[in-house]
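For this view, one protein chain was removed and the others were kept in their places.
Here the chain labels run A, B and C in written order, and each chain numbers its own residues starting at 1.
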Amino acid sequence: MKARSEPALSLGSLDETELLDLEGRYCSWGDTVHYAKQLNFFTEAKGSYLYDRKGTGYLDLQMWYSAANFGYRNERLNTALKRQIDTLPQLACQYLHEERVLLAAKLAQRIEQSLGVKGRIHFNVGGASAVEDAMKIVRNHTGRNHSFAFMGGYHGRTLGATAITSSYRYREHYGHFSDRANFIPYPYCFRCHLDKKPETCGLACLRQFEKLFESEYYSVVNPKNNQSEYGAFFIEPVQATGGYIVPPFTYFKELKKVLDRYGILLVADEIQMGFFRTGKFMAIEHFDVVPDVIVFGKAMTNGLNPISGIWAREELITPELFPPGSTHSTFSSNTLGTAVALEALKMMEEGDYENLVNEKGAYFLAGLRKLQTRYPGIIGNVDGLGLALRLEVCKADGITPDRELVDRIFAEGLSGTLVARGRNYGLVLDIGGYYKNVITIAPSFTITQEEMDLGFDLLDQLFQRCIEK
Amino acid sequence: MKARSEPALSLGSLDETELLDLEGRYCSWGDTVHYAKQLNFFTEAKGSYLYDRKGTGYLDLQMWYSAANFGYRNERLNTALKRQIDTLPQLACQYLHEERVLLAAKLAQRIEQSLGVKGRIHFNVGGASAVEDAMKIVRNHTGRNHSFAFMGGYHGRTLGATAITSSYRYREHYGHFSDRANFIPYPYCFRCHLDKKPETCGLACLRQFEKLFESEYYSVVNPKNNQSEYGAFFIEPVQATGGYIVPPFTYFKELKKVLDRYGILLVADEIQMGFFRTGKFMAIEHFDVVPDVIVFGKAMTNGLNPISGIWAREELITPELFPPGSTHSTFSSNTLGTAVALEALKMMEEGDYENLVNEKGAYFLAGLRKLQTRYPGIIGNVDGLGLALRLEVCKADGITPDRELVDRIFAEGLSGTLVARGRNYGLVLDIGGYYKNVITIAPSFTITQEEMDLGFDLLDQLFQRCIEK
Amino acid sequence: MKARSEPALSLGSLDETELLDLEGRYCSWGDTVHYAKQLNFFTEAKGSYLYDRKGTGYLDLQMWYSAANFGYRNERLNTALKRQIDTLPQLACQYLHEERVLLAAKLAQRIEQSLGVKGRIHFNVGGASAVEDAMKIVRNHTGRNHSFAFMGGYHGRTLGATAITSSYRYREHYGHFSDRANFIPYPYCFRCHLDKKPETCGLACLRQFEKLFESEYYSVVNPKNNQSEYGAFFIEPVQATGGYIVPPFTYFKELKKVLDRYGILLVADEIQMGFFRTGKFMAIEHFDVVPDVIVFGKAMTNGLNPISGIWAREELITPELFPPGSTHSTFSSNTLGTAVALEALKMMEEGDYENLVNEKGAYFLAGLRKLQTRYPGIIGNVDGLGLALRLEVCKADGITPDRELVDRIFAEGLSGTLVARGRNYGLVLDIGGYYKNVITIAPSFTITQEEMDLGFDLLDQLFQRCIEK
Partner (left out) sequence: MKARSEPALSLGSLDETELLDLEGRYCSWGDTVHYAKQLNFFTEAKGSYLYDRKGTGYLDLQMWYSAANFGYRNERLNTALKRQIDTLPQLACQYLHEERVLLAAKLAQRIEQSLGVKGRIHFNVGGASAVEDAMKIVRNHTGRNHSFAFMGGYHGRTLGATAITSSYRYREHYGHFSDRANFIPYPYCFRCHLDKKPETCGLACLRQFEKLFESEYYSVVNPKNNQSEYGAFFIEPVQATGGYIVPPFTYFKELKKVLDRYGILLVADEIQMGFFRTGKFMAIEHFDVVPDVIVFGKAMTNGLNPISGIWAREELITPELFPPGSTHSTFSSNTLGTAVALEALKMMEEGDYENLVNEKGAYFLAGLRKLQTRYPGIIGNVDGLGLALRLEVCKADGITPDRELVDRIFAEGLSGTLVARGRNYGLVLDIGGYYKNVITIAPSFTITQEEMDLGFDLLDQLFQRCIEK
């Protein structure tokens, strides 16, 4: 059946053309690889850089959507992983191992310190699966399937997570979603849904939401008994895929007051922003509010293992309410993932990441603002929290999204043909936003000032090249 | 907030009592750990053994539910993992790396060789997420949310996978399941749903299913146009959690004939049985039938990474039908997972696992049958395919499930107090079955004859000890 | 816009061709009129007869699917209707009128007498809407959306009722049904789902159902706490559209025992069989079982008003549990409907309909059996309860459904060309059954022996004419 000319599939024996031919025949194109027209192979990573087969370095300003916060091939974490490989690399998750317990304890204690509330940790693999665990906690406690979530929000691509993820494109081909969330406008002040200014709006969008609870005819509550049709509001404290949008600092606190009146839980999805991306252990800590459930993943192993998890307030997750067998998965608390995460937590304890991230973030934001002055209008908005930064690309009017320009910048960055300090460079960016016109920036926490300066230089080159086109 | 006496959470500094105290306070009990009354910590694994903190070896006859088929701490696979850690341990899955392409090509070519059909591979992490990807393929192609699945079947614990997983207990606390499958009796001949004998039944259970399509009033089809309400039938070729049940060898072929008449897809969930557990690369190969989608995971990295995936027939997954952005996840084709899986595939190519598994399986089955003669009635049924073996524990009548006895055997095996060859041993078993009275056995492919003999000895001891109780 | 030749739309001015032309342009064909190729207009009705525009009488053996049990244009009931028209023909249902209260009291007392259980009446219009009220009672009490219902069962065509109606054809074009029932084989002994004989089966089909509750893996229950995924089982005590199928007399009593164990309610849909069609006030009274909810409609006004209703056990429908505003509809307890129904109830009290129906039923059944002997095989099955009778038409083998023959018989009956006693006659029949090969017979309770004899004669003629074709 296999044609005679089929190449031997051994590492290092095929060139990129041959590999791409195989990719075209045997790989699903259903993931995000083929968003790009030009496909890039990478062979090595270190610190803030990816390297292609020719050895060209690509400065990465996105770090796997914030999964590799501590730098690619981080020595300390790699060592922790190898140590576990050499002792207990496999163990069915129905048995215990020390790292698992210590990791859960460390996470819960850390959150208790920040938020003042006791809770427990439940592990899983992959962010979406942890989101589904949060849904189980909510349904178990409230008995309700319906949820609020934000326009612009992203929570994963399992069917359950898709139901609370705003993009209709993600649901379009997959039948009827019976638990489709009620999507509420996010406080995205640069493009205010109500055409207000944040200085004077008085959180008008929140008041709009609050108004829904005034009468049964607004569809969400029975004001006679304050019973609501909704079990939870799923939020990203800083919207990630939506374009690294930082909300007004009082928003969530006010939101929680509304939700509490009706027994609606607040679930904070910290998968992308957790573990110091925004300069706090969890991004929600910026907002003076205690969520009921926190979902985390990505950076907890610096990308070395898909382990994820949730924290829930004790009263939602006691052994009585959430008893043995409530949910599980084969790899949920796997030994490799817990070992690396435990080491990562220790690193976070030992280093002052709050300061580090905020200082580097301030420097980076300043650089972006400077860049903005060179491209007025075109860089319509620059903002950020910690090392989660945004640069919104517009037409000359400073507001109309310019998706085409961002697409060219993205592709050109990946061409590896930028030049600085006498060498070729690539620049790895990510595109987000409601109109796919936002460059979302999440550099490694290990990025140096020199690398940031290089980043500004390369960004500048990209704007120059691509605007001219 | 943290009480003064809170212990330092560093590796190796706490004894089991202290760890259990932390576990009791900070860990969710919602997974399967607390099914057991006595909790076991393990610290090392090698080959067919797990080791506890005292150094006692536990012969593992379940190998992480068939995730660690090639033995714990397999040298070759561990080395492959470390090699990747040292080069490209992280890479956003929207970019390509060589191992990913080679792995997909190898998998698709291997399946094409066995089944004669072209297809493509889509990766994800965790079995349930891959099951959800299969659901997306089905919904996209058929436009239908409703599915058939088997009583006794297990496909995972995300909300979508739970809807097609038979156990109601998994859905009980999580609200309304709008896509709940229509569950059909599995051909579990030892406990025939129709009280027939397999020798003479003429696949009566399949005829029952087929009958549903005779009239619109049987609820599933419009016979005027052969349109059905169902998009797919999700099967496990050998039911796993259901108790390692091997169906009649003609069953699935006949089933597929029925499904094809109505455009209902056949999805084979090979998460537990794939990669030679039953003596074939995929278990479905035993049954002379070509499924439309195959889901795999667990053993593909020997448990070193949660990577999973689906294979779908080309016509269901072409780039036109399943275009870029159809679905994705952060860790889907992660470099660590693909690298180990690629090495594992090479091992499977180089070794003759079909023979190896069948020979060891035959030896193990013979041993179990011998054991059965010592406990007539009590061991009501012994069966197996390759190294997927079952031992169904009953009351003296040979049929009434004896869950209590199995529970005692399981716990006693984990007590680490069995004695053989002058040493203490533990025995790691797993319990499955509709009545939780089946010992499901999945030894390492590296198990030796000596180890199997030890296993028979330990099992015998357990039956003796526990029946006497 | 209206073409000049458009006819004036006044009563009596158009011939059938012109009317059919209008019908072809302005009427939806989506209902059941166009099942027939030849369309019949009727202009008058009296007793057991419909009359067409030419004055030909059609003996009606179906009486509007048992809605006009007391004969067309029943003097007494028509008079009651007119009396109400002349006093209080309209009244918003939020106000009270005497007939409404008396009717509810009479119904509830009558059911209490038969079943020994107190309950209340809630009115609505149209059978399907009453079925939906029953669903509300069930959901309110059990908190569960999922239901069991029977293959072959019919409960109406609102979306909710369609979800528990077996025919997939009714759902096919209307999207995803999230509350689709779990359809269980009805005890249709002539075509036993399990190929058993009723004399020896030991209610095998019921045992099959009961078995589903033995293990959580059969998908419907958590045996640890007896919680089920299902809130109710919706039944027709004698399946109507399914082909007037009378179940074994012990079936429902045994079924209820199973349901009670798991808190699953039994809802008896008596819309077609209620009000003495089967010789009892409610058909369920034959079966020595007390349902939790009864749904009724059709014959309660002899077809003069669509009023319908439910009876529910007191503990399911107390004002506390089902408080004001739980549900309503504009015409629910309308004055015209309640007035006629009250008179009909009085008629049922005053006449001995149990005897009357059973005697006429016995005579009719004997006539059908005699007819069967003239067409052996072809009349495969004859059965009945009271005046609900069935005649199943088969191929010569006595079992293969012969839908074509039944279609010819039906059409020929409506041709109005049968001849008896020197005059032309038509015969109005109805077709039911899983294979649309059952003549379901529901004569008027006022039918005379002479009319029944005429019916046998006409049926005989039809078989002769149509078999010869």
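Just so we're on the same page, contacts are C-beta pairs under 8 Å (C-beta built on N, C-alpha and C of every residue); 3 or more make two chains touch, one makes a residue touch a chain.
Note that the structure is predicted; figures quoted are calculated from it, not measured.
K.L.:
Which of these, C:Gly156, C:Pro291 or C:Gly433, touches the one chain of the complex that we don't see?
P.N.:
C:Gly156
K.L.:
Out of C:Leu88, C:Val258 or C:Ile467, which touches the unshown chain?
P.N.:
Only one of C:Leu88, C:Val258 or C:Ile467 touches the chain omitted from view, namely C:Leu88.
K.L.:
Just name the one of C:Leu59, C:Ala128 or C:Ile184 that touches the chain not displayed here.
P.N.:
C:Ala128
K.L.:
So one chain is hidden, and I want to know which residue out of C:Ala45, C:Met151, C:Val238 or C:Ala268 touches that hidden chain in the complete assembly.
P.N.:
If we include the chain that is not displayed, C:Ala45 is the one touching it.
K.L.:
Suppose we count only contacts with the excluded chain; which residues of subunit C make the list?
P.N.:
Listed in rising order, the touching residues are 1-2, 6, 9-12, 14, 19, 22-23, 25-36, 39-45, 50, 62, 64-65, 67-68, 72-73, 78, 81-82, 85-102, 104-109, 112-113, 116, 120-129, 132, 135-136, 139-140, 143-145, 156-160, 169-170, 173-176, 178-179, 297-298, 302-306, 312, 317, 319, 322-334, 336, 342, 428.
K.L.:
Would you write out the residues of subunit B that touch the absent chain, in ascending order?
P.N.:
Residues of subunit B in touch with the missing chain: 143, 175-176, 178.
K.L.:
Where does subunit A touch the missing chain, residue by residue?
P.N.:
Touch with the absent chain occurs at residues 144-146, 151-152, 166-169, 171-172, 176, 178-183, 193-194, 208, 211, 214-222, 224, 227-229, 242, 434-435.
Note that only the chains that are shown with their structure count from here on.
K.L.:
By mean C-alpha position, what chain is farthest away from subunit C?
P.N.:
Relative to subunit C, the chain with the farthest C-alpha centre is A.
K.L.:
Using mean C-alpha positions as chain centres, tell me how far subunit A is from subunit B in Å, no decimals.
P.N.:
Comparing mean C-alpha positions, subunit B is 31 Å from subunit A.
K.L.:
Taking each chain's centre as the mean of its CA atoms, how far is subunit B from subunit C in angstrom?
P.N.:
The answer is 49 Å.
K.L.:
Can you work out the whole-Å distance between the CA centroids of subunit A and subunit C?
P.N.:
Roughly 57 Å, centre to centre.
K.L.:
Where in subunit A do residues touch at least two different other chains?
P.N.:
Subunit A, residues with two or more chain partners: 143, 175-176, 178.
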